[in-house]
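The complex appears here minus one protein chain, its other protein chains still in place.
Order of writing sets the labels: A, B and C. Residues in every chain begin at 1.
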Amino acid sequence: MDAIFLQILNGLDKGSAYALIALGLTLIFGTLGVVNFAHGALFMVGAFIAVTFSKVLEISKVTVDPDKVDFLGNPAKIKVPYVVDWFGSFGDWIIDYTIPISLLFAIPVMILIGVIMERGLIRHFYHRPHADQILVTFGLAIVMGELIKLWFGSESIPVHVPEAYKSALDIGVWFGFEPGSVIYPNWRLVYFFFSVIVLSGVFAFLRFTTFGMVVRAGMADRETVGLLGININKRFTIMFGIAAAVAGTAGVMYTGVNKPVFHMGMDFLVLSFVVVVVGGMGSLRGAVAAGFLLGILESFASMPLVKDAIAAIGLPSIDQIIIYLVAVVILLVRPRGLMGKAGVMED
Amino acid sequence: MVRFNDKLTLLIFTALVLAAPLILAPTGAAYPDLMQRFAIYGIFAIGFNILFGLTGYLSFGHAAFLGVGSYAAMWMFKLLSMNIIPALILSVIIAGLFSLVIGYISLRRSGIYFSILTLAFAEMSYKMAYSVLTPLTNGETGLQLALDDPRILDGVQAQDSLPSTNLFGFEMKEVFWNPHIFGYDLQFNYGYYVCAILLILSFYIAMRIFRSPFGLMLRAVKTNQTRLNYTGISSRPYTLAAFVISGMFAGLAGGLLATMDPSVGAERMQWTVGGEVVLMVVLGGMGTLIGPFLGAIFIKYFENIFSKINEGVVHGWFAYLPDWADNLLAAIVSPFVGKGWHLTLGLLFMIVVIFLPGGLVDGGRRLFRWVIRADKKDIGV
Amino acid sequence: MGILEVQNVNKHFGGLHALNNVNLNVEQGSVHALIGPNGAGKSTFLNCLIGKLKPDTGSVLFDGQPVLGKKPHEINQLGVSRVFQTPEIFTDLTVLENVMIPCYAHRDGPFRVNAFGRVRKDKGVRDQAEHMLEDLGMKEKMHAHSGSLSRGDKRRLEMAMCLVQEPKLLLLDEPTAGMARADTNNTIDLLKHIGETRNITKVIIEHDMHVVFSLATTISVLAQGAIIAEGLPDDIKGHPKVREAYLGEAEV
Partner (left out) sequence: MSNLILNRRKLLSTGAAVGAGLSMPTILTAASHAGYTNAPNGSTVTLGFNVPQTGAYADEGADELRAYQLAVKHLNGEGDGGMMNTFSSNALQGNGILGKQVTYVTGDTQTKSDAARASAQSMIQKDGAVMITGGSSSGVAIAVQGLCQEAGIIFMAGLTHSNDTTGKDKKANGFRHFFNGYMSAAALAPVLADRYGTDRKAYHLTADYTWGWTQQASIAAATEATGWETVANVLTPLTTTDFSSYVAPVLNSGADVLVLNHYGGNMINSLTSAVQFGLRDKMVNGKQFEIVVPLYSRLMAKGAGENVKGIFGSTNWHWSLQDEGSKAFVQSFGQEYGFPPSQAAHTVYCQTLLYADACERAGTFNPCGVAEALEGFQFSGLGNGDVEYRADDHQCFKDVLVVKGKENPTSEFDLLEVVEVTPRAQVEYEPDNEFFAGGSLGSCNPGM
């Protein structure tokens, strides 16, 4: 039981990333009718905002310590980050909380990037075929990934989580398991709750604000809303910014789960697309549900127990293809995904 | 505008392809390996265009057929004979069957659902080939020839070096003529001409399909499937036929890759390779006859020549300038060449999609028209 | 016994009873108009006829054969062609190619890989298509890109595409919807011209009473999913139930 509980936690955690990216993809698709293959890149850019911030904090005052030598035998340079030099222990605190503080920067920066992307590129593709949209955003994703690689290199870059969240929590005892049997990393729990908050926030925003109502109406019937004299385009631009911010902040928080690397956007993009398609193009709830569902299935498939069972009946291990396999089955059984609407994206 | 008729087009195409070792010499691309890649990926792209260009169905999964074709050919080399004929036949058949299965399932959906399904199949094939199918594919290392392969038909002569692929004794890699013309060392080898002849044949087949009632139906699928169905045409078998034909072209290309270089890596099945052929077709001009081949040349040239321009070479270009100018220019240029070739490719691709939806062919046409117009102005017409 | 027999067709969408026991008998050679106010179920009915929707109960016989459950292209191959509200044509192709496709469908059936034929040199099919275009007065536009045609010409082209198949039954779904009066009159003339030269049974769904009364030989009135009246045009004009349900408000 504890093993299954653990894998459900893992699944929810993986699902968080899928759901957050898929949500943005669906929002963009639903509002603007654009298939954005560069959305994974936005997630990656978010992660690198955290990297940049941590690098900025590391800018150091260099003093030479004559007693020590470096690897070439020259006098060693001692580096003290300026923030620590200036603010003392408060500086240490800032460095410790790099990731959460990066969020504050990431939100406006990502909205800006999103708006620039929409105004500068995406808007010119509203009336082009979906294939063109896929192709141009695919090109953009390559360019963004390569630019990040040019600047930051191809290796993963560690960004540390706050000291207080480094350890793992014996979460099992809350649910009546033996102490020590279900231990889960603190930061992954933070990440999960973060995603729940963001997801609820977006849903609440769409449901309870006038802005959200107009956007939802626009998703259902763009022309009619346009006829009502509402400047739907402006709202959709903002929507794109919000979707970018959701992906970006997800990326920032993800740096504490896995080390950011330039190709993480592409890694997530394909899976997120599968998630969106399984959920049903244009369905926000479908995207979120499919995200968590696939995350959990993926986790179960990687359990040694399951792997052994599959091997026992003579099949190859399926944990690496489970998501695709499920996607194929669901699409064949439910043509429009779990919650998709008819006629969307079928031309 | 000058209108080429088909015979003339085919004739010019044939002439250019056969003379490629001479024509390409000044570009640095006239060595057998790259020229064969041009021809092979040309076949791949031309076939893919029959699906994507005509019906508009965007498949990200054709890498799987390329890979299957290669594996099939390799197994023929290992088990039967180093003669390329049985290998190529088997690779086309296997790829055809494989694409029939995947196409049958994927084509139950359309639009992006179709794209994602094909992508899913390609990724599954790649991942399986990389790991669990290792006995069949030799996984990470890739399938290669070995000294102890049975090779039922011609295994007897196996010595202590690996045999070469051949066409009834003509070795693919053999350079049969090596003249020096205009200071260039030209290499004519059998392998290229085998690929070239199959390329011309593929081009001819594609041309016939484009002009045929079948091709007309495929174009009709792209513009209005509803109308087509209400006109008494069942669109799915048509798209499936196009899918399988393009899959067979991919299988042929895969088989040829194995004849040129008897080794297959699982990466050949990755969806990014399938994405590459999409780039080729779009860059060249989707739905045009010659575009996909141009796109294939363009991308393979980038991958093999552009990627080798390292910083030393860049500095070599600007060496005549003063130091500061050299450094400045090199700093500007370097990120885009050599290891930055992906970046340049991505940018170019975006530019083409944004400004030249018809690809290079469209660009060429516009340029041509512009020149004609300028000409007319000059003579006051 | 008519060419099209619809018996006891019912269709529900959730709680909505969209078609309520609809019976319809279209006589060979007639022009049968189906009218009714918005939301009466006309489109649903039409979609049931051509295989896009499947009714919950009932049967539809065309030429004595059941068509329910058949796919659109199968129904078309039986001899049913359809003209859409907004013209559905192959906008990327030329006018001539547009007309050749139904010729091929008629000749080769729903699927045939004819990859080595040459469309340009296919004399039989080409002549057939050219004649059709000539008949409808579009021959001079035959090499034009069909996407660039005017709306009226698109309608004409679509009509040509349907007629070239020599259908037994032509379904017209609001063929003059959104047209100016002049275009509407042109379409009426076109349909009259077709009626004079060919003996094709037609079912017209239409809002515009001017069109209906110019063309129809029989009229059925659909309201709230049920046929409330059926008869000759003159009978329908005077029918009190119809006036109440529909005509009074709709006649322009």
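Here is the rule we use: a residue touches a chain if its C-beta (ideal position, glycine included) is under 8 Å from a C-beta of that chain, and two chains touch if they have at least 3 such contacts.
Worth saying up front: this structure is predicted, and the values here are computed from it rather than measured.
I'd like to know which visible chains would be in contact with the absent chain if the whole complex were considered.
When the full complex is considered, the omitted chain touches A, B.
Which of these, A:F29, A:F125, A:F138 or A:W187, touches the one chain of the complex that we don't see?
Of the candidates A:F29, A:F125, A:F138 or A:W187, A:W187 is in touch with the missing chain.
Of the residues listed, B:F203, B:F298 or B:W341, which one is in contact with the missing chain?
Candidates B:F203, B:F298 or B:W341; residue touching the omitted chain: B:W341.
One chain is left out of this view; which of B:L16, B:I305 or B:L348 touches it in the full complex?
B:I305
Of the listed residues A:K55, A:R216, A:R235 or A:H263, which contacts the missing chain in the full complex?
Within the whole complex, the residue contacting the unshown chain is A:H263.
Tell me where the left-out chain touches subunit A, residue by residue.
2-3, 6-7, 9-11, 13-14, 17, 68, 70-73, 76, 149, 153-158, 160, 167-168, 180-185, 187-188, 257-259, 261, 263-264, 267, 298-299, 302-304, 307, 317, 319-320
Given the full complex, what residues of subunit B touch the hidden partner chain?
25-28, 30-34, 37, 127, 130-132, 134, 138-142, 144-147, 160-162, 164, 180, 183-185, 187, 257, 261, 263-265, 267-268, 303-305, 307-313, 315-316, 319, 323, 326-327, 330-331, 334, 338-339, 341-342
Definition applied: only the chains that are shown with their structure count from here on.
Indicate, using Cα centroids, the chain positioned nearest the centre of all protein chains shown.
Most central by this criterion: B.
Any idea how many Å lie between the Cα centroids of subunit A and subunit B?
That pair's centroid distance is 34 Å.
If you average the CA atoms of subunit B and of subunit C, how far apart do the two points sit, in angstrom?
The mean C-alpha positions of subunit B and subunit C differ by 46 Å.
Please output the residues of subunit C touching subunit B within their complex, sorted ascending.
For this pair, the touching residues of subunit C are 50, 71-73, 76-77, 81-82, 88-93, 97, 100-102, 104-106, 108-120, 122, 125, 161, 165.
Once bound in the complex, which stretches of subunit A touch subunit B?
35, 121, 124, 128-132, 134-136, 138-140, 142-143, 146-147, 150, 270, 273-274, 277, 281, 316-317, 320-321, 324-325, 327-328, 331-332, 335-337, 345-347
Hey, which residues of subunit B end up touching subunit C in the complex?
Residues 205, 208-209, 211-217, 219-220, 222-224, 226-235, 237-238, 241, 245.
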